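What follows is one structure encoded as C-alpha cells, with my remarks underneath.
Left out: one protein chain. Kept in place: all the others.
Letters A, B and C name the chains as they come in the text, with residue numbers starting at 1 for each one.
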Amino acid sequence: MTTEVKPGAGNSKINRLGLEKTDYKGRPSTLCQGCGHDSITSQIINTCWELSIEPSRVIKMSGIGCSSKSPAYFLNRSHGFNTLHGRMPSVTTGAMMANRELLAIGVSGDGDTGSIGLGQYIHLLRRNVPMVYIIENNGVYGLTKGQFSATADIGQKLKYAGTNEMEPIDLCLEAIAADCGFVARSFAGDAKQVRELLKAAMSFNGTAVLDIISPCVTFNNHEESTKSYPYGKAHEEPIHDISFIEAKEEILVDYEPGSVRTVQMHDGPVIQLRKLHDDYDPTSKAAALSLLERAHADKEFMTGLIYIDQKRQTLPEIHNLPRTPLSALTAEQLRPSREALAKVMADLA
Amino acid sequence: MTTEVKPGAGNSKINRLGLEKTDYKGRPSTLCQGCGHDSITSQIINTCWELSIEPSRVIKMSGIGCSSKSPAYFLNRSHGFNTLHGRMPSVTTGAMMANRELLAIGVSGDGDTGSIGLGQYIHLLRRNVPMVYIIENNGVYGLTKGQFSATADIGQKLKYAGTNEMEPIDLCLEAIAADCGFVARSFAGDAKQVRELLKAAMSFNGTAVLDIISPCVTFNNHEESTKSYPYGKAHEEPIHDISFIEAKEEILVDYEPGSVRTVQMHDGPVIQLRKLHDDYDPTSKAAALSLLERAHADKEFMTGLIYIDQKRQTLPEIHNLPRTPLSALTAEQLRPSREALAKVMADLA
Amino acid sequence: MSMTIEKPTGQAESQERPEIVNDFTIVVATVNGSGSQTANNTIIRSLFKMGIPVNGKNIFPSNISGLPTWFSIRVSKDGYIARREATEILVAFNLQTADADLAALREGSVCLYPNDLKLVDKDNRPDITFYPLPVKQMVKESGVDIKLKDYIANMVYVGALMELLGMEEETVRAALTLHFSGKTKPVELNMGVVTKSAQYVRDNLPKQDPFRVERMDKTAGKIMIDGNSAGGLGAIWGGVGLVAWYPITPSTSLVDAINDYLPDLRVDPETGKHNYAVIQAEDELAAIGMVLGAGWGGVRAMTATSGPGISLMTEFTGMGYFAEIPGVIWDIMRMGPSTGLPTRVSQGDVLKTYYLGHGDTKNICLLPGSMTECFEFGWRAFDLAERLQTPVFVLSDLDLGMNLWMTDPFEYPTEPMDRGKVLSAEDLKALGGTFSRYKDTDGDGIGYRTLPGNKHPNAAYFTRGTGHNEDAGYSERPDDWENNLERLHRKHETARTIVPRPVVDLRPGAKIGIISYGSPDAAVVEARDLLRAGGVETSYLRLRALPLGEETRQFIGQHDEVFVVELNFDGQMRQLLQLHTPEYATRLLPANKCDGLPLTAQFISEKIAKKER
Partner (left out) sequence: MSMTIEKPTGQAESQERPEIVNDFTIVVATVNGSGSQTANNTIIRSLFKMGIPVNGKNIFPSNISGLPTWFSIRVSKDGYIARREATEILVAFNLQTADADLAALREGSVCLYPNDLKLVDKDNRPDITFYPLPVKQMVKESGVDIKLKDYIANMVYVGALMELLGMEEETVRAALTLHFSGKTKPVELNMGVVTKSAQYVRDNLPKQDPFRVERMDKTAGKIMIDGNSAGGLGAIWGGVGLVAWYPITPSTSLVDAINDYLPDLRVDPETGKHNYAVIQAEDELAAIGMVLGAGWGGVRAMTATSGPGISLMTEFTGMGYFAEIPGVIWDIMRMGPSTGLPTRVSQGDVLKTYYLGHGDTKNICLLPGSMTECFEFGWRAFDLAERLQTPVFVLSDLDLGMNLWMTDPFEYPTEPMDRGKVLSAEDLKALGGTFSRYKDTDGDGIGYRTLPGNKHPNAAYFTRGTGHNEDAGYSERPDDWENNLERLHRKHETARTIVPRPVVDLRPGAKIGIISYGSPDAAVVEARDLLRAGGVETSYLRLRALPLGEETRQFIGQHDEVFVVELNFDGQMRQLLQLHTPEYATRLLPANKCDGLPLTAQFISEKIAKKER
C-alpha cells in the first residue's frame, strides 16, 4: 500500500518533482510538545511530498487558534494566510475564485469552525469551494487556555472550565446536512489513516472536510476526555481500512472479493476501503446520517471516510469560470473597449 | 377537536382571561396583500386568544425582513423587539435569561435565519432557549426585493434573480442536527395545521422550531416555485393530522386504536397525531433524519410535527436559575454585603 | 409633501398670473408598489428629451407595497437639480396622504387628483387650481388585465400633465419606448391611456394655471442615469473580477447594474466563459472576507453595502488595512444609526469609515459628487486599492445612488490600469530571488507583494493580522511593531498625495468659504447663486477623498469663515477638517442637516445668510 510506496526514483529521498521532504517543511512549531496539531502537520508534509504536489500551487489558509497557527509550520514555499477568527471560509472562497488552479489546504479548530465560524463553514460547504478543510478538533479553545468549545461532550469536566452542560455540535453531521461531498473523521494518533484521508481529500474536486480529533495535551488530555490521546487510542473504531492509490501505481495487494470497496476519484486515483466488521457504504447519505446519529447516541468514536459524493459542481464551475485564473487575465480581457462604453452611453441618452 | 372548541364561557367572544380576540391584535399590517406572513400572523392571534395567554407574559422577537416586521401586527399588548438582521437568537437568549417566566414568540425569515443568522440559530438550539421560533420561509429576501435565500431550491428560476445554483439549506434538518427538541414544518396555506402546531409549540419547554413555508406573493409565487401558494396547495403532504388538546378539555372525538399517536406535553396538554398513510414516529431522531433526507432527495413537501424530544434541559434550568426572574431580584439579592467585601479584601492582603 | 413642514411663503401671488415656464416642481404622491416609478420616469425622460433640465427624487418608504411614497420632479430652466421644499404641482394619487399633501401646498399651486377621491380641505383652498381626473373610468375603458391596473392608472396623470404642461406627445412615446426597451405592445397600451387622458383634459378641464414647459436645448448630448448604475459601470471598466455582496438598500441596485451589464461586456466571446463572478454572500462579514481573499489572490474585488454592512465589516477592514490587501467597498450611505431609515439619504458614515477598525487605522475614502465621479471612482478605486494595497471605500449615498440624474456621458478611463507593486516570478528572478513583503524599498511606505501561484521558490510569504516584520515573519518585537506602524503612516501620507484632489472655486475677495462633498453639491451650487444675488460672495471647495490634503488647508486659511455643508447630525466631515487643520479649528462652522431628505439650496443659503447678518 501507499505507505510502502516511495515516490520518485526507487527509494531515493526525492519525489517526482525532485524535491526532498525538507522542501515541504515549515518554520519550527511553537505549539506545546506533543500537541496533536503537530502530528497532523507532519502528515500534511508527508502527503504533499509523497503526492509530489508543487508547493507554489498550494495556499495555506487558517483562522485563529493554536490549530490555525499550524500553516506556518508546513510548506514554507507556499503562500499562507492566517485570516480572522472563524473567517477562513470566506477568505478562501475569494482566493479560490481568484485562482481556481490552486490547491487550498485549510486548517481550522473546533472553536474557529464550530463556534464563531459555524455560519461561514456551512455556507462554504453549500458553495462547494474546492479546498481541503481540516478541523483540528480538541474540544477546547487552546489558545485562550482551555475553555470548552462547541464540540466538547456534554458532561465533560475540566479543572479550569468546570463541567460542560451543552450538547456537542457534530461538524461531520453539519457537513453532510450541508451536502458536502467529502466528509471524514479521524484521529491525530492514527497517522496512517490521517495521511490516506489527506491524500484522498487533496484529490477531491470540491470541499473535503476532515474532522480530526487532535488532543490538546495542555488543557484536555486526561483519560475521561473523549478528545484525549488515551481515549482515542482506546476507543477509535475505524469503519474501514482506507488506502489511497495514485493511478500511476499498480495496486500491490489485492483482497478476496467483497472485502473491499473502491471509490474511483474523478481524475484518476482510487480510494480502497477494506471492510473491517460490518460493510459500510460511504456513498449513501442515509447510511452516513444514521452512522453519525448512532455514534452520537452511543458515544462511539467512529473514524474513516464517512461520506463521499463526487457529483456536485464546485463554485468556480457553477460560475462558469475559465480555466485561466481570473488573476491571470490581461487588462484587455478585463477592461471593455471604448466602443462598448460609447454604446452603453448611447442607450442612456 | 380544538378547532371546534371555543374557550371562555360557551360560544362567547371572550376567552378565559375575559379578553376578546381584538385584545390580541396588532397594528395594521403593511405587508403586501396576500403575503403568507399575514396569514401566519392571524394564526398567532387566534392561538394566543384560544389558549388564553396573558399578553403581558409574551415578548415578540424578530430580526430584520418582511417576516420580521410581523410582530408589530399582533399582540399590541406585548413587548416587542425588532432586533438586527440575523440576531434574534442572541437577543432572545438574553431576554429569556432576564425573565424566564416570559413566553417568547420569535418570527424570523429564511434569509434572517438561514443566511446571516445561521450560526446564531444553531447555537440558540444548542442552548435550548425556551421560545417559539417561527421561520416564515419564502425562499427569497422579500424586503430587499426578491433575491434567492439559502432555502431556495436548486434550479429555481426567478425573473429578477435568475436561476438559483445552490443546494438549499433545510432548517429543520439543521435543527435536528443541533438536538432541537421540537421541529415542525408547515404551510401558511394550511391554517389549521399552523394553528395546532403553534399551540403545541407554545406549550413546549425549550426551543420549538416551526419552519413554515410562507409564500411571497410579490416575488416568488409562480407555480414552479416550491415556496408558492399553488405549489404548496398542490404538493403539501402532511405526515399526520395534528390536534392540540388542552388538558382542561376532554377529548371530543376518539379514533379506533392504532390510528392515533398521542404525545403528552410536560405541563398537561396532549398532542394528538392521527395517522394518514404510513405511521410516523416523531420521537425517533433516526426517523426524522431519514424523513427529511428522503423529502430532500425526492423533493417532497412533508409537513407536520417532524421531531419531538422533551428530555433536554432548557438554558435557565442548566444555569440553575430561580423561578423568580433575575429581573425581579432586589438590590439586597444583587449586591453582596460590606462584610463579604471586607473578607475578599482580607484574602488579598 | 406632507412629510416636510412647509411654511407659507408670506407674499401672496398677484391676481393676473404671469406664465411660469420650465421652472417649477411637481410632486407625485402615490402608494408604493403601485408602479408609479414607470410613470414618473416617463415624465422625467420626456422633459429631458425636450431639452429641459430636469431631476427626480424618490422619497419612498422601507416597505414593498402599500405605504406612501412621494416623487418630486424639478423642472429648472437654469439647470438647478437640487431638491426644493416648495411644490407647485401636486399629483394627489394617494388618499392616505392627499389631505396632508394638499395642506402642504404653497399658495397658487396646482392639484391633480382622481375624481373619486374626497379632498376634505378642497373648498378652503381657493388659491389652488384643481384638476379632477376620471381615473377609474379610464382604467376600465382601457380594458387592461387587473394585474396592470395600477400601472395604467398612473398613466392617467402622465397624460393629464402632458396636456396641461404642454409636453410633446412624441417625447412621451420615446420615453416609454426606452423604458420598455422597444417592446411596442406595452408602449402602445400605455400611450393609449396617456393620449385618452390628455384628450379628456383638453375637452373638460380648461387650463387655469400658469405652469408650462417649452422646448430648450439644454440637455443635448447628455444622458440620464442613477449613481449606482454609474458606479457599477465604473467598476466594470475598472476590470472588476469578483463582486461579493449581501443585499441591502440602497446599495442593491449597484450590484444589480453590474449583473445587468457584465454578461454583455465580460463574457469571453470565444469560450463563453465568464471572466468575472458575482457571489451573493450569506452576510457582509462573508462578503468582505471574499473580497479580501480575492484581492490577496490578485483579482480586483469589490462589495457594495450600506451602514449596517459597514459596521459588520469593521474587523475585516482592520485586517485588510494591517495585512495590506486591496479591495473596494462601496457604501451607499443611508440614514443611521442602526437600521435607521433604510430608504432615506445621509452622509453619516464618513468619520466612521475613515477610522473603521479597532486600533490605529485610517482608511482611504473616495467621495463622488456626481454621476461622472461615480463612474470614474468606480474604476479608479481599484487602481488606488492595488497601488496602496489597502481597502478603499467609495462613499456614495442614496440620493446619488438611486435617483435619476442628468449628466455628460462618461469618459473612457484616462489612465491604463495600475495593478500596483506585484512581483512576477521573472521579476523575482531578476531581483536575485530576494524580496521582503513589508519593506519600504521605495520610501513611499508601500512594499512589494507576490501572488499565490507564483512559481518562484522564494515567492511565498505568510499573510497575517498579527504583528510582523519586514519579511512577513511573526514578530512581537516592539521595534518591529513601531517600524511597521510608521511605514503604514508613510503610506497614508503617500495616499494623501494621490487620491482625487478637491474641486476648488475660489472667488476673489470672498471672505466666506463653503466645503462640501457628495450629493449636497447640487444644493451648494444653487445656494451660492442665491447668496450672490443677496450680495454674499462665497468660495467653494468640494472634497473628493480622504485623507485630506494641502489644498484644503490653504482654502480654509484663505477664508474668515468656512461652512461645512453635509448630511449628518454631528458634522462628521467638519470634525475631520478640524483635526486636519487644528490651527483653523474655530473657523470651521457647521451647516449640516440630518432629516433624511436631500439638502435644499434654501437651507444652506439661509444658514449662511443668517450667520452673516
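The criterion applied here is as follows: a contact is a pair of C-beta atoms (placed from the backbone, for glycine too) under 8 Å apart; a residue touches a chain by one contact, two chains touch by 3 or more.
Quick caveat: nothing in here was measured; it's all calculated off a predicted structure.
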item	value
Residue of A:64, A:88 or A:271 touching the missing chain in the full complex	A:64
Absent-chain contact - pick from C:114, C:293 or C:465	C:465
Options C:229, C:389 or C:568, residue touching the unrepresented chain	C:568
Candidates B:57, B:235 or B:266 - the one touching the absent chain	B:57
Among A:19, A:58 or A:118, the residue in touch with the chain that has been omitted	A:118
Per the touch definition above, residue among C:91, C:335 or C:599 touching the missing chain	C:335
Positions on subunit A contacted by the hidden chain, ascending	30-33, 64, 66, 84-86, 115-116, 118, 141-145, 147-148, 150, 162, 218
Footprint left on subunit B by the chain that the document does not show	54-57, 59, 71-72, 76-84, 87, 89-99, 101-102, 119-120, 123, 127, 315-316, 319-322, 325-329, 331, 333-336, 338, 340-341, 344-345, 348-349
On subunit C, residues whose C-beta touches the chain left out of the figure	3-5, 61-62, 307-308, 310-312, 314-315, 318-319, 321-323, 335-344, 346, 348-349, 351-352, 355, 357-362, 464-467, 476-479, 481-482, 485, 489, 568-570, 572, 575, 578-579, 582-583, 585-586, 588, 594-597
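We adopt the following convention: only the chains that are shown with their structure count from here on.
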item	value
Chain occupying the middle, per Cα centroid	C
Cα-centroid distance, subunit A relative to subunit B, in whole angstrom	36
Rounded Å distance, subunit A centre to subunit C centre (Cα mean)	44
Between subunit C and subunit B, distance of the C-alpha-averaged centres to the nearest whole Å	40
Residues of subunit A whose C-beta touches two or more other chains	119-120, 123, 127
Subunit C: positions in contact with at least two other chains	282-283
